[in-house]
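Missing here: one protein chain of the complex. Every other protein chain is in place.
Presenting chain A:
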Amino acid sequence: MTPKISLTGVGKTFPVRGGGEFTALSGIDLDVAEGEFLVVVGPSGCGKSTLLDLIGGLTRPTTGRIAIDGAEVTGPALDRAVVFQQYALFPWRTALRNVEFGLEAKGLRRRERAEIARDHLDLVGLSGFEDRYPHELSGGMKQRVAIARSLAYDPGVLLMDEPFAALDAQTRDSLQDELLGIWAKTGKTVVFITHGIDEAVYLGGRVAVLTSRPGRVKEVADIDLGSRDAREDVRSSPEFAAHRHRVWSLLKDEVQTAQRLTVPAPRKEAIHLG
């Protein structure tokens, strides 16, 4: 069976202002199965977000090949959705109209759009907030709307770029649980990027640890925490501690290396509109 997402020998270099190149990622080989929840962790600046941009089709790899369902990725499309850390909600649209955005891109009729958008706001627990503007919502609610927006147009793959990093601990915990619930319900393939070890172990079926610059896959750890309903507090179980320690050990050296590295020259990463 072909994997849902497959990366072979993927590398990305950016031109550096004043000449030269900056290698963000190099030689990434990674397969993600259909319906899998894969978490990518790595030290800051290891190219995690670049990896997500590549899978999303927002930038093209310098080397290697990225494929979704066996077909090479040549640009962004509605078979993938990206959830950003900064929510990226359109402030002039209400929650409902934000969720409808992707559906408009899909070319659905107004009534159909509103119905699907309502269902997805309900899915993330935001019924009754349809007519609120983003500035009237809390950070956690904004991210719920963003998740609803990404799910509404029914992409096979959900790409999440540190979506809970800007939230407070309690909101983050409850959103993690809700995300797992949604994942179980919808069966999406999720690639989730984080720099938090606990978050990675808690969410991931597998956790891919990236090396510091340039980012490579150091190891992919399988996480098995047993059934989540069975235990009250998964995070305090011995299995959780063991997995956590494993990922922590893998990351420790990389974080130290990352800190030793000098700050790179600013790179050109301007967003091109065309």
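In the analysis below, a residue touches a chain if its C-beta (ideal position, glycine included) is under 8 Å from a C-beta of that chain, and two chains touch if they have at least 3 such contacts; residues count from 1.
Just so it is clear, contacts and distances are computed from a predicted model.
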Unshown chain, UniProt name, "Transcriptional regulator, PadR family", "G-D-S-L family lipolytic protein", "Phosphocarrier protein HPr" or "ABC transporter permease"? "ABC transporter permease"
Taking the full complex into account, find the residue in A:51, A:68 or A:81 that is in contact with the omitted chain. A:81
What residues on chain A make contact with the chain left out of this view? 56-58, 75-78, 80-82, 84, 86, 88, 90-93, 101-102, 104-105, 133, 135, 153, 271, 273-274
